[in-house]
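Only one protein chain is missing from this complex, and each of the others stays in its spot.
Order of writing sets the chain letters: A and B. Residues in each chain are counted from 1.
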Amino acid sequence: MRDPRVPAIQAVSVLAVLAAWETAARLAWMDPLFVPAPSAVARALGRIGGAALAGLGDTLAKTAAAYVLSVVLGVTAGLAIGSVRLLREVLNPFVIAAYGIPKILVLPWIVLVLGFGTAPAVFYGTLHGLFPVMVLVMGAVRDVDRTLVTVARAYGATTWQLYWKVLLPAIVPSVVAGMRLGIVFCLLGVLVVEMFAGVRGMGYVLSALANGFQAPELFAATALVSAASIAIVLALDHLSDKLSHWRG
Amino acid sequence: MRRGATVMLARAALLLGLLAAWEAGGRAANPLLTVPPSAVLPALWDLVRLRSYPDLAASLLLTLREIAAAYGLAVLAGLGCGFTLAFNRLVGRAYGPILAALYAVPAVVWYPSLMLFFGLDAASKIAFGFLLGFFPVTLAVLAGIRQVNPQLVIVARSYGAGPLTVFARVMVPAMLFTLVGGLRTGLALSVIGVIVGEILGSKAGMGALINHAYGLLRTADYVALVLVTLVLVVGSDVVASLAERRARRWTE
Partner (left out) sequence: MTAPSQLIAIEGVTKRYATSSGPIEALHDVSLAVGAGEFCTLIGPSGCGKSTLLGMLGGLTAPDGGRVLVEGAAVTGPDPRRVATVFQDPGLFPWRTTLENVEFGLELQRVPKARRRQAATELLGPLGLRGFADKYPRELSGGMKQRVAIGRALAIDTKILLMDEPFGALDEQTRVLMGEWLLDIWRRTRKTVIFVTHSLHEALFLSTRIAVMTARPGRIKTLLELGHRYPRAMESAEMVALRARLWGEIREESLRAMQ
């Protein structure tokens, strides 16, 4: 049941916040150097639109590369480790540690070794996206209904058929959940590298605008990346609903 | 029994193998880029004796204080926000999706604005650590409340429990485990937020020391500083996991 008041409240709230913010900025309650009025941000968006879009395109291209690597490596490794009990038990703490440790600590070293180009961004983005996918897939493979595996064996499945026709389809929902989580992590990783050492890309644009005290442009660029990120996640949500149609 | 021993042995062997590979690789590589563990140990010793970085103690303390402030604010705001959203159906349904959408944005995009607004000092790190810690706490409250079996609430009401009693005796115990899990994630993320903030730009704190060592290509010192920071990270998570275990014993 859709409550018609919900979208109304959402719209009114957003407008109210924007209006209050605009008023506050116009009345100079807040220093426009730090918090520009929404109207100024909108105008700034027009000014930096081209450059920001180019930066966004660059960032998204690196993110896409990191994402493909994360998903392919994460699913393959998760499936391989998750389906062999000894391997899973031995490696699990290592994977959890790699997932949990703040990867920012190795970022300086990565940049030192890989330089300032595309490579560290893709590598670091993959490092961020890989482990959530892998952890989810490992757990999902471990929890595959044992009866299904027994059935496949009884009906003469080869090892290949067991992976391809039973384990892989069984973990599809987790893969999709991992993909949804992974994209945000990949984007995060790429942006961090760009902020830390980038010479191109949205992360670099953002930090350059901050260092130049160009608040309206900074807010505009931030809004742009946020919108792109939300759009991507919503699209993946939609995909996940479609792929998991057999789920109750 | 024997299987467990095999697993532990294999883990130890793997760990040793990784260290050996690092040692071998570190010796072969350019010493400016990579150092072997055998070179890190003396650097670590110098570090903890405050030889290489005399302001290590002050930096650690600053980072710890930033984390404490960020996490404290995140817990307060997260609990407040979570319960407000959970107890007002309409508010929850209106603002829940907005919150979820914001959560889909990689938080680091906010950091340049925070730096612009709060400057290069502690405030921007606290703000970023707060931002990262806030979401998991809020979402855990929402998830925890959703988890409470409504039948339990009905039973409690039918035995004459008022709203406060229902909250304290039924809701809190039933959601505690999820809530504590969220608090643990929140702490981990607040820690990461502060460290990321410091590394992306700061004048003091562990991140500043790491940047300094790295900038001067003092790679052994850099690794030693990273190890010290890791102690902080792992230590905070150990504390959180102990609290989590407590809560689990309590709820079961």
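Criterion: a residue touches a chain if its C-beta (ideal position, glycine included) is under 8 Å from a C-beta of that chain, and two chains touch if they have at least 3 such contacts.
Values in this document were obtained by computation on a predicted structure and should not be read as measured data.
Peer 1: For the full complex, can you list every visible chain touched by the one that's not shown?
Peer 2: Across all of the complex, the chain we cannot see touches A.
Peer 1: Which candidate, A:A51, A:V151 or A:L234, sits in contact with the chain we can't see?
Peer 2: A:V151
Peer 1: Which candidate, A:T23, A:T76, A:Q161 or A:N211, sits in contact with the chain we can't see?
Peer 2: Answer from the full complex: A:Q161 touches the omitted chain.
Peer 1: Tell me which stretches of chain A touch the chain missing from the display.
Peer 2: Touching the missing chain: residues 145, 147-148, 150-158, 161, 165-166, 169-170, 172, 245-248.
As a convention for this text, only the chains that are shown with their structure count from here on.
Peer 1: Could you grab the centroid distance between chain A and chain B? Build each centroid from C-alpha atoms only and quote it in angstrom.
Peer 2: Each chain reduced to its C-alpha mean, chain A and chain B end up 18 Å apart.
Peer 1: Looking at the complex, which residues from chain A come into contact with chain B?
Peer 2: Contact set of chain A toward chain B: 3, 5-6, 9-10, 13, 34-35, 86, 89-91, 93-94, 100-102, 104-109, 112-113, 184-185, 187-188, 191-192, 195-196, 202-203, 206-207, 209-210, 213, 215, 218-219, 222, 225-226, 229-230, 233-234.
Peer 1: Considering only the defined contacts, which chain B positions touch chain A in the complex?
Peer 2: Within the complex, chain B touches chain A at residues 6-7, 10-11, 14, 33-34, 90-91, 93-95, 97-98, 101-102, 104-113, 115-117, 188, 191-192, 195-196, 199-201, 210-211, 214, 217, 219, 222, 226, 229-230, 233, 237.
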